[in-house]
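Removed: one protein chain of the complex. Kept in place: all other protein chains.
On to chain A.
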Amino acid sequence: MLSKCVVDCPELCLAYLTSFPSPSVWQDQAEQLFKSGHTNNWAVLVCTSRFWFNYRHVANTLSVYRSVKRLGIPDSHIVLMLADDMACNPRNPKPATVFSHKNMELNVYGDDVEVDYRSYEVTVENFLRVLTGRVPPSAPRSKRLLSDDRSNVLIYMTGHGGNGFLKFQDSEEITNVELADAFEQMWQKRRYHEMLFIIDTCQGASMYERFYSPNVMALASSQVGEDSLSHQPDLAIGVHLMDRYTFYVLEFLEEIHPASQANMNDLFQVCPKSLCVSTPGHRTDLFQRNPQNVLITDFFGSVRKVELTTETVSLKPDLSSMGYSHLKCHEDEELAEPLSYAAQLPVAQIIHQKPKPKEWHPPGGFILGLWALILMVFFKTYGIKHMKYVF
């Protein structure tokens, strides 16, 4: 709380504390302001399928894109990777549209969609380059994920997947191990503050099994061994329009507005088994904060926290001459030496809190057999009388 505030932005905090007469009120408001710890939002939305019969994956991605834009993340902060062969597909009876709802209520394609990676550019290599930031110098700004250590990143992936892999455009796959390593690279390069990973594929939970970087929360539409099902076919267009999980997530998101206080626990409740047929799963053990305190808009929106005041704030440049005996800053000593980024957060305590008890197995039969064989051969060859030299 206040200590955290002091650790993160000591100067501002102190300015607050010393300028205003009632510390407690302002302390609370300061807490509010810096509760989440991020200053900007990014979204990477990936649809890994192409071809007309995978219409629903494009509709999924575009629906999330729309929600994310509506809640405040601008196009410059969204990296959208789509095969983009639905709207202008010769088979589309409604050209230049992609519908996400039966009876064509909602055209998610619209006229302001900015697709950053289109068609055959959606590859595993490009996706990993976007995440890790290793794009060639010629890549335009719109194709880069320019996040920093104060960015909350939303990653949404949809397509065809299996146990431990996700298929990219019918020609390659990305495994859960690769994805986990990419996230670790992002963590070490300070490319995110917190990350929300949502995946809507068959056996989606297998994709987040291997994550080991901190501050990552993951949601999936189905467990290992289950298929994610599509929602509704449209009889005029002739394809399924959306997947069930994303459909209900979208319904949920439609009720979120930029100032909404809905938290992650509500998102976990979306699409129970009765509606989704598959069992959605989530993973929060790598995440530091309690999901209850994490707002939906922390990831889906780009909320600028602004406080309006009519009071003038005078910021004293010299910190050392301030008297702050009325509060206790426990972390005085620690402020003296600069902390490395990774050491700021006690990762070891988060991840290795409960060491898994390693079960003792008796030595394998093979080893036992091998030793028995060696001993037998030795004694057969040389006779039992040599035993006394062994012991």
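Miscellaneous remarks
Everything that follows uses one rule, which is that a residue touches a chain if its C-beta (ideal position, glycine included) is under 8 Å from a C-beta of that chain, and two chains touch if they have at least 3 such contacts; residues count from 1.
Everything that follows uses one rule, which is that contacts and distances are computed from a predicted model.
One chain of the assembly is not displayed; among "RecA family profile 1 domain-containing protein", "Propionyl-CoA carboxylase alpha chain, mitochondrial", "GPI-anchor transamidase component GPAA1" or "glutathione transferase", its UniProt protein name is "GPI-anchor transamidase component GPAA1". In the complete assembly, the contact with the undisplayed chain comes from A:N89, out of A:N89, A:N107, A:T123 or A:N263. Considering the whole complex, the residue from A:G37, A:G164, A:P233 or A:P291 that touches the absent chain is A:P233. Listed for chain A, the residues touching the missing chain in the whole complex are 51-53, 88-93, 95, 233, 235-240.
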